[in-house]
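Removed from the display is one protein chain of the complex; every other protein chain stays in position.
This part shows chain A:
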Amino acid sequence: MRLVILEDYDQASEWAAKYICNRIIQFKPSEGKYFTLGLPTGSTPLGCYKKLIEYHKNGDLSFKYVKTFNMDEYVGLPRNHPESYHSYMWNNFFKHIDIDPNNAHILDGNALDLQAECDAFEKKIEEAGGIELFVGGIGPDGHIAFNEPGSSLSSRTRLKTLAMDTILANAKYFDGDLSKVPTMALTVGVGTVMDAREVMILITGAHKAFALYKAIEEGVNHMWTVSAFQQHPRTIFVCDEDATLELRVKTVKYFKGLMHVHNKLVDPLYSMKEN
């Protein structure tokens, strides 16, 4: 694992965006050779999306040959509801970039056969050649996507009932009214994300610190599903200082000492203009 520790949210977002940018450009995507990217929602990745949009608007990064697969979507929420993950992705990312709509995949929480929708999603990932880089976040209860505590670490894309913690955390997006928050969601499984060639987890803020501690300093445990990535060959955790508050000083010092190595991944920052 690489643990990349930046000073604050903005710097962490920028580092993550630069990394994604470099990975896409160095891959040299083209017709028939698409870069497959897994994407998260929520408040953590917003800063990262803003930076990616900035690189696109400057002409440094194109998403023309990028295929995206989002991690999850609520069940039963109309697609055009302002809180659906379709709306989130449109407003915060897709509408600002040049991605082909045929290449932007999000689970349909209103499909008639939800399990069939999940199976089809897995198939689409397989047909696209697997995910090159899966970007994710972490819940306060250590979940990745909607793989709530107790989810199998080899799970695939499926329907999940949300934990009360998650519903409470989401209430702020539904006028604080618990009755309005969806109780079920479709989500990629832990196993689905583990299949990606590389995984990048964004973790910022003190409220995520305990989850990060459980994920990387304790054992692999289905109660803290992000811990599964200890067994993935290429994982990067990108966090800010506040997210490290529950870690051992020794862990933090070790990884901070490696920052000069980590920074070589984002500096120089490549640009498609040079091609």
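The rule is simple: a contact is a pair of C-beta atoms (placed from the backbone, for glycine too) under 8 Å apart; a residue touches a chain by one contact, two chains touch by 3 or more; residues count from 1.
One rule holds for everything that comes next: contacts and distances are computed from a predicted model.
You can't see one chain of this complex, but its UniProt record names it "N-acetylglucosamine-6-phosphate deacetylase", from the set "UDP-arabinopyranose mutase 5", "XYLAN SYNTHASE-1, IRREGULAR XYLEM 10", "N-acetylglucosamine-6-phosphate deacetylase" or "serine C-palmitoyltransferase". Note that of A:Arg79, A:Arg197, A:His232 or A:Lys256, the residue touching the chain absent from this view is A:Arg79. Annotation: of A:Phe94, A:Phe146 or A:Phe255, A:Phe94 touches the absent chain (contact as defined above). Interface residues of chain A with the unshown chain, by the touch rule above, are 59, 62, 64, 79-80, 86-87, 90-91, 94-95, 98, 100-102, 104, 106.
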